[in-house]
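Only one protein chain is missing from this complex, and each of the others stays in its spot.
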Amino acid sequence: MSETLIQAVNLKKYFPTNAGVVHAVDDVSFSINAGETLGVVGESGCGKSTLGRAMIRLYEPTEGKVLYRGQDIATMKKEDFYKIQKKMQMIFQDPYSSINPHFSVGETILDPLRISKEITDKKERMQKVAQTMELCGLPERYFNTYPHELDGGRRQRVGLARALVLDPEFIVCDEPVSALDVSIQAQILNLLMDLQESRRIAYMFITHDLCVVRHISHYIMVMYMGQVVEYAPRDELFQHHVHPYTVGLLNAIPTVDLSKRNRERHLLAGEVSNPIDPPPGCRFANRCPYASEKCKEPQPLTEIAPNHFVACHECAK
Amino acid sequence: MKAKSAVGKEGANFKISRKGRYKLIWMRYKRNKLAMLGLIVLAAMLLAILTAPLYLDYNRAITQNISAAFTGPGQDGYLFGTDQFGRDLLARVIYGGRISLGAGLATVAISFVGGVILGGVSGYFGGKIDNIIMRICDMLMAIPGTMLAMAIVAALGAGLDKLLISLAIVTIPGNARTVRAAIMNLRNAEFIEAARCYGTRNARIIFVHLLPNILGPLIVTTFMSLGTIILCIASMGYLGIGVQAPTPEWGSIISENQSNIRYFPYLGTIPGLFIMISVLSLSFIGDGLRDALDPKMKN
Partner (left out) sequence: MEKLLEIKNLKVQYNTDEAVVYALNDFSLDLNKGEILGVVGETGAGKTTMALSIMKLLPEHVAEVTGGNITYNGQDVFKMSKKELRALRGAEISMIFQDPMTSLNPVMTVGDQINEVLKIHHPDMSKQTRAEKVAEILTLVGIPPERGAQFPHQFSGGMKQRVVIAMALVAEPNLLLADEPTTALDVTIQAQILMLMKELQKKFGTSMILITHDLGIVAEFCENVAVVYGGEVIERGSVEQVFARTKNHPYTDSLFKCIPDLTTDATRLTPIPGFVLDSRTAPVGCPFAERCQKATERCVQVKPSIHYVEDGHYIKCHLYENEVGK
């Protein structure tokens, strides 16, 4: 199982703006194995979506490498990249804006096959579309249906089918269920997990919802203002999370468990600011209840337990 | 694998029904009564104009026959009457339409294509290219349209082809701006990112993914500009720098007769009516098409 599929090495993505340089993703490294899921958690503006897009070169990284089976896709020639691009796909958050309203369901799923020229025979292409539709739980009668006639859950299945039709090995899932109702959310999550089991797809699952990420991930990475603050296997993270931000995040989630109703909640004060020309040191320090002088120094990720990394000098002790 | 082949069999029967899509557009278009009226009127007009040589002698439009001057409409076999030179007004209006409508449609086509290309490139790529294109457009738009067209015709010399070029230059910047704004709105949409994910190249993204989504509003503005263009040709003809006499053209028909309109009002109202009807029809058609092209409209 431990075959590394895709790896980010010191990946950076900066956006120059009038107010200064936004360090959307700042020096992030991790790897994902085939058939495994990395959950990327964080609040809005933490750079998780930018990171996801940089992984499949929708954004050109400012610095660093993205290794797919050992090849650096971030710096390879565009023409070479086109050849392996189909192996890495993406599914999106908004089931409404992520599907072209002028394409029917069939056309939407067929288009990737046309572009990649993977299958040249027209009949075979249609068979592939039919198989993929069935795989995603879309009845064949939707083939000539237009997206506006479908509800959010079915549209999300169309988006999933569009990504799957190229048989990718790696899918970036950018909040794929957060726009859906809970009952539909569960259907899509289960479908994603089934597909992973049968086809060994690796997911990078981006979400702000820790509950969702717990169900689907093998590893979890918590991000804050463009940096990784904690990384650990799923159960380790939920049982032994140490970074004050992770603690605050987990504490803030409302739970249906009545026994926890009156638990003492340590709420995080303050809000996330923009990572524009940030000073070195811990970016969480201004909201951290334990902040000290030492937090103004850079905080490298330190391994505190097998595969459990944390970027905090206090916790790493 | 059994299940797979079963699906495959059915899948082989899948068809992208392009034909069905046009049928749907037509169905939606048909529901709009005003748009249908506009289409029928415009089609009838075009038919009459195109088949003119079959039933109407061009000479009636240009040959002077002073003895028949100022014959009222309906008299002596002149349906629309005659002008001060005794030329058949019906023939002049019909043959004049060949220039007014024909040149108008040609200009619209040129400015549509030009606007889509310039606006598409400008809106999709942004940055420097966008800046250069848009500044040029701004410069052109700063000068009043008719004046600019006149200046260009004056520089290039008179003639129908020159007139077309000048009118296209006048109308392209407006179209380019509309296209650019619409493209900018959509270029970061997730479905565009999705298309880029599977390797769609820029040209296909602009023309296959983005363009259909902005076509509706674009058609409306373009068709509206057709009205303006006919009026522009008319006013240039009126000023005498458009089409050369005695070639008839709707605007010049009115201008020739301006001194007589007070006593023979039909000389102004009949060609004026033709301009008005064609402009109205086109704006109805534009509105109807916009709704028909939107897949979200009910069928």
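Which chain is which? They are A and B, in the order written, and residues in each are numbered from 1.
Following the convention adopted for this analysis, a contact is a pair of C-beta atoms (placed from the backbone, for glycine too) under 8 Å apart; a residue touches a chain by one contact, two chains touch by 3 or more.
Keep in mind that this is a model prediction, so the values were computed, not measured.
When the full complex is examined, the chain removed from view is found to touch A.
For the options A:115, A:184 or A:201, the residue in contact with the chain missing from this view is A:184. The residue touching the chain not shown here, chosen from A:69, A:200, A:214 or A:308, is A:214.
Across A:130, A:158 or A:249, the single residue that touches the chain missing here is A:249.
Touch with the hidden chain on the side of subunit A covers residues 43-44, 151-154, 181-187, 189-190, 193, 208-212, 214-215, 238, 248-258, 260-261, 265, 267-269, 271-272.
Everything below uses one rule, namely that only the chains that are shown with their structure count from here on.
For the pair subunit A and subunit B, the distance between C-alpha centroids works out to 48 Å. Contact residues of subunit A toward subunit B in the complex are 53, 56, 58, 82, 85-86, 88-90, 92-94, 97-102, 104, 106-107, 110-112, 115-116, 123, 126-131, 134, 140, 143-144, 146, 148, 159, 162-163, 166. Every residue of subunit B that touches subunit A in the complex is listed here, in rising order: 4, 7-8, 10-12, 14, 16-17, 20-21, 189-191, 193-200, 204, 209, 212-213, 295-296.
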